[in-house]
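Following this message is one structure expressed as structure tokens.
Let's look at subunit A:
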Amino acid sequence: MTQDAKLLEVHDIGRTFGGLAALSGVSLTINRGEIYALIGPNGAGKTTLFNILTGIYKPDSGNFRLEGVEMAGKKPSELAKFGISRTFQNIRLFANMSAIENVMVGRHCRTSASVLGAILGNPRTRAEERSIAEKAKHLLDYVGLSRHAHMLARNLSYGDQRRLEIARALATEPKLLALDEPAAGMNPLETDSLKRLLETIRRDGVTLLLIEHDVKLVMGICDRLAVLNFGKKIAEGEPSRVCSDPLVIEAYLGTS
Partner candidate 1 sequence: MTMLRPLLAAMAAMLLSSCAKQNPGSELVVRIGSVAPLTGPQSHLGKDNDNGVRLAADEINASGLVIGGKKMRVEVLSEDDQADPRTATIVAQKLVDEGVNGIVGHFNSGTSIPASRIYSDAGIPQISPSATATTYTGQGFETTFRVVTNDRQQGEALAKFALDTLHARTVAIIDDRTAYGQGIADEFEKDAKAGGAALVAHEFTSDHATDFTAILTSIKGKNPDLVFYGGMDAQAGPMMKQMRNLGMKMAFLGADGSKSPEFIKLAGTAAEGAYASAPGLPLDKMPGGKAFVQKFTAKYGKIQLYSPYSFDATMALVNAMKQAGSIDPARYLPVLARIKMDGVTGPISFDRKGDILHGAVTLYQVRNGSWTALP
Partner candidate 2 sequence: MKRYLKLAAYAALLLLLPFATGLALGKTWVRILDFALLYVMLALGLNIVVGFAGLLDLGYVAFFAVGAYCYALLASPHFGLHLPFWMILPIGAFSAGIFGMLLGAPTLRLRGDYLAIVTLGFGEIIRIFLNNLDTPYNITGGPQGIDLIDPVRLGPVSLNQPPGHAVYSYYFLFLLFALATAFVSTRLQHSRIGRAWAAIREDEIAAEAMGIDTRNLKLLAFAMGASFGGLSGGLFAGFEGFVSPESFTLTESIMILSMVVLGGMGHIRGVVFGALLLSILPEALRYVGPLEQSLFGKIVIDPSGLRMLLFGLSLILVMLLRPAGLWPSPARKRELLAHGETAKHENTNIYDAGR
């Protein structure tokens, strides 16, 4: 059963902020199982597009479809149910909850226990709670944080908080995991272990969308990428081909 290769199709997305055209007519496609990166100079509209694809902002024009289903206008919680999850540039963890509780929250949209279930504590709810705890423990192992399971999220190291955010996003069983500058502020050693983690995630069937300034990391890991500049897509394709594209060079290095 060869599923349609295209996971996410973005069609002619436009968005303005009080007259400033942050995005105009951006279209791109992310195939299933790919690591797809979004790069471009500051202010190119990467984060705006990223926030639109994760439901934080509504696009003024255009649409995007996940596996053929229209997504524009849906709330982030609905997108999560459909399979789009994300991390945040400046880490938004649940500070006063333990690491494992953070990940357990990620299970919310995949579980169904109601208030009544919680009060009665019927077998079905108890079983679900156990499965939530197990999945969360498994995901903590997966990102290598199992020894901090009961530490408050705020007390984790910077790198560990990044990994916890990824584990929490994975808990929602996403089809597409969107990462907002995951390697920001990481030293080469940490960046390398992040790279291995992302490749493991991709191997386990999750498509990745990445915004990243670390060109070395991007070039080394992504299958395809798009380059944005002044709200327009100026290039899309394999990293090697895009690198030699004159428009990209000009956008990055400025006209010679």
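In this text, a contact is a pair of C-beta atoms (placed from the backbone, for glycine too) under 8 Å apart; a residue touches a chain by one contact, two chains touch by 3 or more; residues count from 1.
Behind the choice of candidates: all candidates are chains of the complex that A comes from, given by their letters.
Since the structure is predicted, the reported quantities are computational estimates derived from the model, not experimental observations.
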Touching partner of subunit A in this complex, from 1 or 2: number 2
In the complex, subunit A touches candidate 2 at residues 54-56, 75-78, 80-81, 85-86, 88, 92-98, 101, 104-111, 113-115, 117-119, 121, 125, 128-129, 132, 152, 154-155, 168-169, 171-172
